[in-house]
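The other protein chains are all here in position, but one chain of the complex has been omitted.
On to chain A.
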Amino acid sequence: MTLLSVKNLVVELGLRPVLNGLDFAVRPGEFVGLIGPNGAGKSTLLRSVLGLVPARGEVRLSGEEAAATSARLRATRAAYLAQEREIAWAVPVEMVVALGRSPHRPGLAALTEKDRAAVDAAMRRMDIEAFRNRIATELSGGEKARVLVARALAQDTPLLLADEPTAGLDPAHQIALMRLFSSLAADGKSVVASLHDLGLAARWCSRLILLDKGRIVADGLPSTVLTPENLRAIYGVDAFFGEAHGAPIVHPLDLATPG
């Protein structure tokens, strides 16, 4: 079974094609890093999978055609962590996390035992229990990011799509987040995250998809995707390649010299 399968996905914004016929599938237990230069179509890919931008082609979530399922049912199959960390009102942290339970709650029903357990578990996992009653809009950027990750975890979906989740986090929190995503994958869930930090992508993802100009250029193990040739051709940079504690290190060094 695949949690997400995409066939011949095409997205056009205006007359400009942003995604040109993508094909890939994500199975349970994968932590997929979506990499590529600015404007490659990473965010558009995540958003079109969720039906947030009009797209042609086939998107299946847990085997069922996404376009044919209701927003509510779709929300039980895939959760989304947006790039913008928007919290409009001065609400308590606990309420923000509990919003993740909304697709599981019929009508005006109150939170059930199961909902509360999911909210508590998500807060414990993101280490934000201490500020459960604080006002979410008064938190620091990093704290807010963790609250919003907890919100997505509380949605308790087999698939999590995250748009640049590590942006604006300090190294410790970036690594903690990557650890969390790989532990979710170890639990049999899947995470697809767009990433700009090639070092994090190389060390933590189980698979990388490299996008450029709306096409998939490479798809596979980090070691096969992050090659000197790909980095030079797609990103225009030369990088240092190494290994530490059994995992690869990739660190961009300088702009590639032509020729």
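Going forward, contacts are C-beta pairs under 8 Å (C-beta built on N, C-alpha and C of every residue); 3 or more make two chains touch, one makes a residue touch a chain; residues count from 1.
Criterion: contacts and distances are computed from a predicted model.
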| item | value |
| --- | --- |
| Identity of the absent chain, which is to be given by its UniProt protein name, from "GT4 family glycosyltransferase PelF", "Zinc-finger domain-containing protein", "RNA polymerase sigma factor SigM" or "Iron complex transport system permease protein" | "Iron complex transport system permease protein" |
| Touching residue (missing chain; options A:18, A:40 or A:75) | A:75 |
| Selected residue (touches chain absent from view) among A:86, A:229 or A:254 | A:86 |
| Touching residues on chain A - with respect to the absent chain | 47, 50-52, 54, 70-76, 78-80, 82, 84, 86-92, 95-96, 99-100, 102-103, 105, 108, 148, 151, 155 |
